[in-house]
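The full complex has more chains than appear here; those shown keep their coordinates.
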Amino acid sequence: MARFLKNREPVKGQSPGALVFVGTRKTDEIDIRVIDYDDHHLTDQAMVDIQDTLHYKTSESVTWININGLHDVDTIGRIGNAFDLHSLVMEDILNTGQRPKIDDYDDYLFIVLKMIRFDRQTGMVKNEQLSLVVGERFILTFQERPGDVFEPVRERIRRQKSRLRAGGTDYLAYALMDTVVENYISVIEHIGEQIEDLEEEILSDHDKKVMEKINRFKRETSYLKKSIRPAREAIFQLLRLESDLIHEKTLFFFKDLEDLIIHATEAIDTYRDLLTDQLNIYNSVTANKMNDIMKVLTIFAAIFIPLTFIAGIYGTNFDYLPELRYKYSYFIFWGVLVVIAGALLGYFKKKKWF
Amino acid sequence: MARFLKNREPVKGQSPGALVFVGTRKTDEIDIRVIDYDDHHLTDQAMVDIQDTLHYKTSESVTWININGLHDVDTIGRIGNAFDLHSLVMEDILNTGQRPKIDDYDDYLFIVLKMIRFDRQTGMVKNEQLSLVVGERFILTFQERPGDVFEPVRERIRRQKSRLRAGGTDYLAYALMDTVVENYISVIEHIGEQIEDLEEEILSDHDKKVMEKINRFKRETSYLKKSIRPAREAIFQLLRLESDLIHEKTLFFFKDLEDLIIHATEAIDTYRDLLTDQLNIYNSVTANKMNDIMKVLTIFAAIFIPLTFIAGIYGTNFDYLPELRYKYSYFIFWGVLVVIAGALLGYFKKKKWF
Amino acid sequence: MARFLKNREPVKGQSPGALVFVGTRKTDEIDIRVIDYDDHHLTDQAMVDIQDTLHYKTSESVTWININGLHDVDTIGRIGNAFDLHSLVMEDILNTGQRPKIDDYDDYLFIVLKMIRFDRQTGMVKNEQLSLVVGERFILTFQERPGDVFEPVRERIRRQKSRLRAGGTDYLAYALMDTVVENYISVIEHIGEQIEDLEEEILSDHDKKVMEKINRFKRETSYLKKSIRPAREAIFQLLRLESDLIHEKTLFFFKDLEDLIIHATEAIDTYRDLLTDQLNIYNSVTANKMNDIMKVLTIFAAIFIPLTFIAGIYGTNFDYLPELRYKYSYFIFWGVLVVIAGALLGYFKKKKWF
């Protein structure tokens, strides 16, 4: 299956907003977790039926409803109806090949991001789609499967004095997105370290494996770029949106988030440039090695082929071959061979071939 | 014939708006199909004479008139007159080498797109020009030949409860364009999968065929890019057009369409980058193979050429050649050969040549 | 002489507006042809003295005065004075190395374009400067030498019912420029076809000539780009100019012209990309061929050099060399040679070298 572009066959020809799951089924059950808080109270509970969460929609407290698993289209559909989500939003949540973006639907913002993970087994970057619906008093987050990077955020919510407890949904949205982007930096840093180390390897242990590594990192940084760069645009847009849902003082935090994601995308570009340079150097080293091999061959051939020829002359069986008869011929013969060999060696030495 | 640029000889020097068909005749008869609907009724009929469709031009219901085949210039001209189309519009419809675009003629929008198809026989991408005229109460679509990607749209029109039946011509235009763009993704995904598989092939079965495949995909993605990228610009423009023909609530759908086509063009760019990287890796593998070949040659030559020389020495016929007379000479001779061969092998081993 | 940049020595240090012809003298006599028309009448005559055309300057009818040949600076100067042209305009008309552009002088527009021609003898693109002065009731066109692409326009003027006869100078200017740009497409299409054919040639008849062709087309497309891209900018500007000289309804036609020239420049870019890809493939094919040659060499050398060595051993003249005496030695010797050769062949076969 194409990794860089998800197969959209199931959704082709469907009405926009038709609820069809596009992706690989990554969890067995859809689980829903509701965290509701203001600066005074905090509740954190697993839920089965979305109807039980409806009163949170308008309650003054901040409510974060996280949904893991998207394959049960009916459940997802019911959530959408409960929270009056536009059918295009529902479609994008289910279509996990979505490009990161932000859409302003007045009553809520719809944000799509990718959570990134480096899989050490395969040496590949994996991503998981995260969709956020940011309303005035609630946030919905949709993930493809259990497991995420948000534990520190939950931890901070549990601390009563944290800025999160005093903030609104905009600040919670920022905290979630910031955690996702921090994680980008982490993954890039992990890959980048290995890329920087490659340089040494190219010059010392030049072999085919280095080239395969360069290749692999090129592909993985390409995959990272595809996942992260649109998120940069989305955050840029968010900052220029004049939505009531984002308060003035939270803007500073989103501005800081923009710094972070610019940092991330520039680091990817820099590492891609390094890889391009490394492949160039690898090729230069290969060519230099070829020259060295050829020099060895040429030195051996150029010295011994003429000598062998001379020996061949005196191996001929001509009846009349005067030199063969002379007593010191054999020693003169050796002298000539040594002089020729020496002259050729001197020639190659002068050419700095060895 | 140039595939990347259609021969325009027939149209050269003609008045703008002169009706000349530019393309290869792809169908025998022009056929016209009229689908007329509102939320209450639906009719779907083939027609011969365009005059019979004239009352649909102003009737309240939404009318979709699809024309297959453009070679009969008179028929096309009559349609243009019947619907008061500008002569430049008629010219563009007939000139199938048109670049995708959108023009706003106040009373109607004129949109040119390419329908894409991957031909498995030739391994080439084929395109077909689709021209749309979007009026207040009617849509005209012109195709070069029968067969299109619109069957699912027709299916949805037939379902009385579908959003299409409740929408206007703007929503029908969106549905048609969305289907075309969904199909782009499909074709890109099909090609992309093969491109991603190439990487493995380069490293394992490196041969000339892989290089030809890389080349072919470069050309085909170049062709895709040429067909799709201008459509992205057109959709971008459409969103910023302040035309009465596009209603507020349909804009969300066109925005979604923009997401989709951005996704498509970025995927093409990513795949083109992958191909560039793959060709670089292919070349590095070729150079590495050359080194391996040269090592084999050099090892054989460097070891056996000196040995042959020594054998040659003792094949000479000098009258006085003392070593030949000594009883153990032959065995010492072999000893020397083995030592030399061993030393050279050790040298190459140390150089990690094998 | 530099082809990509005309020698401007004659004009250096001159006052701006000094009338100095820059170019190679391409015609012997300057000839002037005046076509004057409105929807009722048409006159078409050769003229000697520009003074005779002066009444056309203000007459209601549309007057097109075409001047072939620029080397007679005095004549050109008199024309400039007669029509009150700015000295900078006169300078640009005479300096045939001018970059395509449009300048708005309120009373008239000054437009510089290049007419392009593919010279089959030399396989090179040739250009000729065309300067247009578009006034309210007259158009002046200046060419370097006789012969142009405007015959179809003259033909259309002769047809009384043509749109040209009903239009003003703006529409005539459009018709002329459109003819020039249609011709660009023609030339690009002609070259492009040959470029597309190269691909096949690279893979089948790879030789030095293909590389020289790639090189030549790169240079010619570079020359095309230099001549055409600035014209695209000029037409873009013309569309955004708010000049009274261009009427509302003619704008649609200039918009269509913009479509055409964007098409042309994108085709050049696409072909340049194809050429870059082709050179890469050519180089990969060259490297593959080298590998094939080296394999042949290595197989021959690696098999026969050891065999020759063994034969050499038994060609030595040692007094005591026991194997030589044994009756079946020669046949065992052959057996050993065959086994060694077979083993090496098997090794290379396994490496897929043949």
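When the chains are written out, they are named A, B and C in that same order, and each has its own residue count from 1.
Throughout what follows, a residue touches a chain if its C-beta (ideal position, glycine included) is under 8 Å from a C-beta of that chain, and two chains touch if they have at least 3 such contacts.
None of the values given here were measured: they were computed from a predicted structure.
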Number of identical chains in the entire complex, 3 depicted: 5
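Basically, only the chains that are shown with their structure count from here on.
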Mind checking the rotation angle between the two copies, subunit A and subunit C? C-alpha superposition, nearest 5 degrees is fine. 145
Take the average of all CA coordinates in subunit A, do the same for subunit B, and state the distance between these two points in whole angstrom. 26
Cα-centroid distance, subunit A relative to subunit C, in whole angstrom: 41
Contacts with 2+ other chains: residues of subunit A: 315
Could you list, by residue number, the parts of subunit B that touch subunit A in their complex? 149, 151-153, 155-156, 162-164, 174-175, 178-179, 182-183, 185-186, 188-189, 192-193, 196, 199, 203, 252-253, 255-256, 259, 262-263, 266-267, 270-271, 273-274, 277, 280-281, 283-285, 287-288, 290-291, 294-295, 297-298, 301-302, 305-306, 308-309, 312-313, 315-322, 353
Parts of subunit A lying in touch with subunit B, wherever the complex brings them together: 1-9, 11-17, 86, 88, 91-92, 97-99, 101, 103, 208, 211-212, 215, 218-219, 222, 226, 230, 279, 282-283, 286-287, 289-290, 293-294, 296-297, 300-301, 304-305, 307-308, 311-312, 314-317, 321, 324-330, 333
